[in-house]
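Every protein chain except one is present and positioned as in the full complex.
Order as written gives the chain letters A, B and C; numbering starts at 1 within each chain.
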Amino acid sequence: MLAADPYAANLGVVVDTVTEDQIVVSMEVTDRHLNFLGVSHGGAVFSLADCAFSLASNSAGRALAIDTHLVLTAASRHGDRLQATVRELSRGGTLGTYRAEVTRQDGRLVGLFTGTVHISGDS
Amino acid sequence: MLAADPYAANLGVVVDTVTEDQIVVSMEVTDRHLNFLGVSHGGAVFSLADCAFSLASNSAGRALAIDTHLVLTAASRHGDRLQATVRELSRGGTLGTYRAEVTRQDGRLVGLFTGTVHISGDS
Amino acid sequence: MLAADPYAANLGVVVDTVTEDQIVVSMEVTDRHLNFLGVSHGGAVFSLADCAFSLASNSAGRALAIDTHLVLTAASRHGDRLQATVRELSRGGTLGTYRAEVTRQDGRLVGLFTGTVHISGDS
Partner (left out) sequence: MLAADPYAANLGVVVDTVTEDQIVVSMEVTDRHLNFLGVSHGGAVFSLADCAFSLASNSAGRALAIDTHLVLTAASRHGDRLQATVRELSRGGTLGTYRAEVTRQDGRLVGLFTGTVHISGDS
């Protein structure tokens, strides 16, 4: 699905691994991800986590994101590689909740993401 | 500041108005903002609100985002124009909290954003 | 509805005003609301906002809270009176989103709340 996602392509987000338990996506921080302070834009970190969330939540039927929360715990800079690992924590007939962690290549936690989807149909 | 923000430039975010009470930024939804379902990526809506939040929170000193929350209330599509209006609700010596609303050109509310910054220095 | 809410009664939450546009509830901070630091427990501030959210979201049909976010912007202490004012920002057939602000008697903003409900039936 990510291959058909223009937003993910524009940001350079790629899929690393997909297993039953988790999905991992990553992105290298380049100039286009930076804000005016020279560090990764909050929106870039959010978008990486959101790509993982979107993949995980749509794998078993069409799902629309309704709520997202992101705590930013460390900065990242040009040349850093960020990885988002997402897991499904709850999924019923109409709602599903996922958590993702974004880490830097040195293992430092960069972001903590939680997202909820409304499931609107079968895949 | 937005002019020196490569991330905002990549997404086509522009500043509409800046007053003492609020800041308004906007972006036209184009192909690069879409997800694999053909609607605006949650990350794109978040990023627009985050640009407004960043401008508002850095106007009186250097501020780092530490927490962000976004509720998505309606979809947007290619050709829509999204506008984010941000207001400062609380600012002390070390923390500041801001709320932004993202609307479509037809007035429909698309997203509700809340963000908190840690203030790390003077401008 | 609040009169039939044992949780609200236990915390001393009362309804101040109900109009079409907003609902206001309040509570006096007493010993039972304090944490081990001697200030109002985050759970007490949350609960006041949640009571307002619950009243507003159930006024037009049965609604279950699915997501809540609270930023705490100032402390409150024994003898303070806290007031939560809630407004509906979005409501469709299955989802509704509300924002509440909690203030102290001196006008200081104590908490910023956002909540989303899943609407499961008519009233």
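By our rule, contacts are C-beta pairs under 8 Å (C-beta built on N, C-alpha and C of every residue); 3 or more make two chains touch, one makes a residue touch a chain.
Since the structure is predicted, the reported quantities are computational estimates derived from the model, not experimental observations.
Among B:His41, B:His69, B:Arg91 or B:Arg104, only B:His69 touches the chain left out of the display.
Within the entire complex, the positions of subunit A that touch the omitted partner chain are 67, 69, 71, 73-74, 89-90, 92, 95, 97, 99, 101, 109, 112, 114, 116. Subunit B meets the missing chain through residues 66-67, 69, 94-95, 116, 118.
Mapped onto subunit C, the interface with the missing chain covers residues 1-2, 4-8, 10-11, 31-37, 41-44, 46-47, 50-51, 53-54, 58, 62, 64-72, 75, 115.
The rule is simple: only the chains that are shown with their structure count from here on.
Rounded to a whole number, the gap between the C-alpha centres of subunit B and subunit C is 26 angstrom. Averaged C-alpha coordinates give centres for subunit A and subunit B that are 18 Å from one another. Inter-chain spacing, taken between the CA centroids of subunit A and subunit C, is 31 Å.
Multi-chain contact residues of subunit B, defined as those touching 2 or more other chains: 67, 69, 71.
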